[in-house]
Every structure is written in C-alpha cells, then in structure tokens.
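Shown here: the complex without one of its protein chains, the others still in place.
What follows is subunit A.
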Amino acid sequence: MSHGNLQRLEAEAIHVLREVVATFSDPVMLYSIGKDSSVLLHLATKAFYPAKPPFPFLHVDTKWKFREMIEFRDRIAREVGFDLLVHVNQDGIDQGIGPFTHGSNVHTHLMKTIALRQALEKYGFDAALAGARRDEEKSRAKERIFSMRNAQHGWDPKYQRPEMWKTYNARVGPGETMRVFPLSNWTEFDIWQYIRRENIPIVPLYFAARRPVVRRGGVLIMVDDDRMPVQPGEEITERLVRFRTLGCYPLTGAIESNAATVPDILRKMLTVRTSERQSRLIDLDEAGAMEKRKREGYF
C-alpha cells in the first residue's frame, strides 16, 4: 500500500459500509455519540459521496447518558442533516429502571440490550452497523466484521461463519440479522489519529475540564445531574478530568488528566498503561461480561 495506515483503514471501512448498503434491504447505523460513532458517521458521509448515507441512524437512549452527549447528538444531527431515530425502552422507564437503583447489569440489560432489540424489531432492520473494535476487549477480538445474530438477537461465538478475504456472506434467514463492524481493525490510537487528521467533532467530555466528581469504589464518577445519590462520606469535588470512553454517566469512570486537545490525548496514549474499557464499570462486573452481553444481543 503506497498510502499510510489510516488511509488503508479508511478504505477498508468504506468498502464494508458499501457492502452493507449493497446487500441488505433495511440497514441502520447505530449511533452512540461516542468517538467511534463519530468516526463511523464521518466514514458513512465519505462512502456514498456525493450521495448521502442511504440509511437512518439509531440512538438507543438509556436516559442516563451525559447531558453533553445528548446536546452533541442533537447538534450534529441538525448540522449533518442525517435521519436520526431515538429509541427508549419505555417499559424500563415505566418501571423506573436506573443504574443506581437496579445496578449496572439490570440497567444495561433492559435499557441497552433489550432496548436495542426492541428498536431493531420495531423498524425491521436487517443489518445494524456499529463502531465496535476488536482491540476494545478480548471477546470482541474474536468477532467477525459481519457478525450473525439469530432471531433472538443472540451471538453464538462457537459457530461464527468463516470470513475470508473481503468476501462477506451477507445472507440472513427470516428473523436473523447482521451486526456489521467497519472499524473492527482499528485501534484506539488509530481512532484518535483519524479524529485529528479529519477534524472530526467529538463530545467535549473527551477533553480535560474541571468537572464535579465523586470518588466511588476507586472510580471517579461525574455528578451530571441531581439523580446521583451522594452517599455519606462521599464528597463532590471539582477535578480536572476527561473520559476515555462515554456511556451512561453513572457507569463511566473519569480519568484525571490535563489533556485538552486531540494531540494532547495522542501524546498521553503513547505512555498509557491501561485499556480504555477499564473506565467502563459494566465490563468489570465479572469475567466474560462482554461476551455474555453480546450473546444476549448487546453490541
């Protein structure tokens, strides 16, 4: 390849995006507002140019996302002009499901996994594009780019289809769906380099700022709204923090950092000694947690 690594990764992702549009009748792109989704949205804009991305974008809102994420989402949807669908598991809302009251497992299962399944069924999507990467977590490292889900949305890791070259088997049976991951071969470092190179807008939470946080179980949790119960002995302090990944605010740990720009973050990454998912509380609950959730239909 005469071009650089980012160019190669970009071309690979664009190829995958086009394959999905060419082979499925109702694809959707899952838009989670994070940096990977931002990169994927950018790639979708490139892949079909001068046409617009020929699929809608779906955000599964747990109602516990950082407020800045939602503001960012609505602003980008307006500016880019994409077709944004927002789905909330109304049953979960009616039951008052939340991470503080029900714990991260129940919350994630009902408000993310079940909600996603509801949305896919409601709209009848046969393929869902998402920004998951193999370097995020070791069960993801095992997953195909075109990853089958059965009619119950489950992933069967023991019987994945072989996936050779760039020749993808996009055929699904009745009720089955495909999850497709164009960023499979990107690393966290690639994502940041690409954000820098392409000037991709991302949620400001990724950059260091003084934010109100509470230290809980060794993790810094940001107090994003008044639903956060502050327990005896806990103290809200303003600290210079940023986030390496974004999700539901009660389940996402902040890191103390002064990296306020993308080059700052890249420089930090050259010496970082922990994985990005360390700040995701939902992955720390038990060994194999990610695989378990994926089998249930989570991304």
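The rule we apply is simple: a contact is a pair of C-beta atoms (placed from the backbone, for glycine too) under 8 Å apart; a residue touches a chain by one contact, two chains touch by 3 or more; residues count from 1.
Rule of thumb we're sticking to: contacts and distances are computed from a predicted model.
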{"item": "Omitted chain (choose from \"Probable chemoreceptor glutamine deamidase CheD\", \"Multifunctional fusion protein\", \"Peptide/nickel transport system permease protein\" or \"NADH-quinone oxidoreductase subunit K\") - UniProt protein name", "value": "\"Multifunctional fusion protein\""}
{"item": "Among A:78, A:122, A:166 or A:210, residue touching the chain not depicted", "value": "A:166"}
{"item": "Residue among A:47, A:97 or A:180 that touches the chain left out of view", "value": "A:47"}
{"item": "Sole contact to the chain not displayed, among A:73, A:134 or A:179", "value": "A:134"}
{"item": "Candidate in contact with the missing chain, chosen from A:36, A:61, A:188 or A:224", "value": "A:188"}
{"item": "Interface with the undisplayed chain - residues on subunit A", "value": "1-8, 10-11, 14-15, 18-19, 21-22, 45-52, 134-135, 137-142, 144, 157-158, 160-169, 171-173, 176, 184-185, 187-190, 193, 196, 263, 266-276, 278, 287-288, 291-292"}
